[in-house]
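Every protein chain except one is present and positioned as in the full complex.
So, subunit A:
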Amino acid sequence: MSAVIDGFAVVLEPTNLLYCLVGVVIGMLIGVLPGLGPAATIAILLPVTFGLEPVTAVIMLAGIFYGAQYGGTITSVLLRLPGEASSVVTVFDGHALARQGRAGAALGIAAIGSFIGGTLSIVALTLVAPVVAGFALDFGPPEYTVLALLGIMLVATISSGGRIRALAAAAVGLLFATVGRDDFTSAERFTLGNLSLADGLDFIPIAMGLFGLGEILYNLEQRHRAVQAPTKVTDVWPRRADLRQSSGAIGRGSVIGFVLGILPGGGAVLSSMAAYALEKRRSRHPERFGKGAIEGVAAPETANNAAATSSFIPLLSLGIPANATMAVIFGALLIQGVTPGPQLVTEHPELFWGVVNSMYLGNVLLLIMSIPLLGVFVRILRVRATVLAPITVLITLIGAYTVNNSVFDIGLVIAFGVLGYLMKKAGFDPGPMVLAFVLGSLLETSLRRSLLLFDDDPTGFLTRPISGVLVAVFLAVILLPLIQTVLRKRRQPAAGPGAPAPESPDLEPSGAGPRETDLRTDASRAESGVSRARSGAAPAGGDASAGAGASPAGAAPVDAARNRADRERGAAGQAGAVRGSGAAGQAGTVRGSGAAGQAGAVRGESTSDAEETE
């Protein structure tokens, strides 16, 4: 227990306080700005963390991550532009509330929900991580092998843009991870005789390129126009009735966010959608959703913050990044000489508890800042992308150079930036690639160590208790969606691909003039996707892959908490449908949208929508 308290002492050091503040402010900023997501921002800022103590560095990076969840809400509610992918569903009711002049209430309840969700998750993190650490020594090479495999698989399957594309991206990421010297034979692999490649590809240039530069390039293509600041926000504190109405949603959102956040590949995006879908399903008046139901704001905002926090659990307790942002933070820790893993809590208690406890503080800071500073953040939206983008590119390249004082790294950033841009254009999400790259060497070395331990007998994975269970989960992740697809096809042979999406009863046709509708149509398509998923119909055409891809998210909680199985699966399935049909509605841009833990594409998409309607 004293370690927990020492952690607070760490947080209260002036430097750490300062960087916590810096982190959450940057987080809110990029949350507001459509353009850079948290993964990209953290990647770009990696070089800055070099001179910092590990704990200070991670406190700041964590602040960026959960701060972005707050910031994303603001533009969702006020401008109908989700600043972050995890705030996409907040648009439905948040903006409806804003149009009723109740933007303040929506923002207020989002801030309160976020605070509660985040805080509950930290408490859970505080309790769970040491328990996992208790098993630390039982995690040997076989366990890490399966865990890494599971992580890559989950991310690949849940990621948007279809499973095949995600798996392809992950496979390329694994290949990139093999560059460099072989730890077992000292043989050089794919180094092309280049000294800079002898140590393998560096993580930082890859992350900075794929996430940072790639995203900037991609966004630049959508000619941004400075956004007009919306109407004044008044009456920020939600009414007592709002609070009463939202309390259940906040509670459930916390749980969903926490559970989905822990799962590799889950994270903020998925949980916000699942929480929204669940609230709508539970509601006695589901027709209120999309027309300004306060729960429709409270649930996803609570869930995305809870998930942002709980996704630190697999990273800090197992050393497995749950999403792309965590992969970047994983890289940051490695650079600092700290290897995240089961022993982190005991070996670096000051780091672990410092970071965990900084989140309490960060959440308080966000709650305090988010309301009075609204105006400032909204004004930032007026900065033109044509000004912002070149500056960001410059910072990225300088940053990449300073890491190793290596010009080669600049070249790598540019190469991977172009790759990231092309991937996005072609509908590939770079997230799985980065994750697979990070986990690749862990997977390879653990696998080869395991086989040495088992005398080359692969059945050894099944006979150890922890790895055996993990293998079972792994198989479930692969098989369940296949079974589901087969069952669905059998049940609904009539609904062939390309069947027109039925109009949702929630749709608000009157308010939708052609000039304003793109996102709204998107939303209503998403809504109709939800109802289709609920009725069990086969997903129409383009969203088939996304819908199917989402189901493992439902499958995994089934293993985690059986009694909740039905509800969770339903929720996640619907979430998948929300994303899926969003993609279907917009063939070109959106395949990369709703990427688990990856924000850029959705934001790019929604801004471009606003653009196109001009």
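By our rule, a contact is a pair of C-beta atoms (placed from the backbone, for glycine too) under 8 Å apart; a residue touches a chain by one contact, two chains touch by 3 or more; residues count from 1.
Definition applied: contacts and distances are computed from a predicted model.
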Omitted chain (choose from "ABC transporter substrate-binding protein", "Multicomponent Na+:H+ antiporter subunit G", "NADH-quinone oxidoreductase subunit L" or "Formate hydrogenlyase") - UniProt protein name: "ABC transporter substrate-binding protein"
Among A:L422, A:L452 or A:L475, the residue in touch with the chain that has been omitted: A:L452
Chain not shown: contacting residue from A:G151, A:G200, A:G290 or A:G331: A:G200
Positions on subunit A where the hidden chain makes contact: 50-51, 136-141, 180-181, 183-188, 195, 198-200, 336-339, 343, 445, 449, 452-453, 455
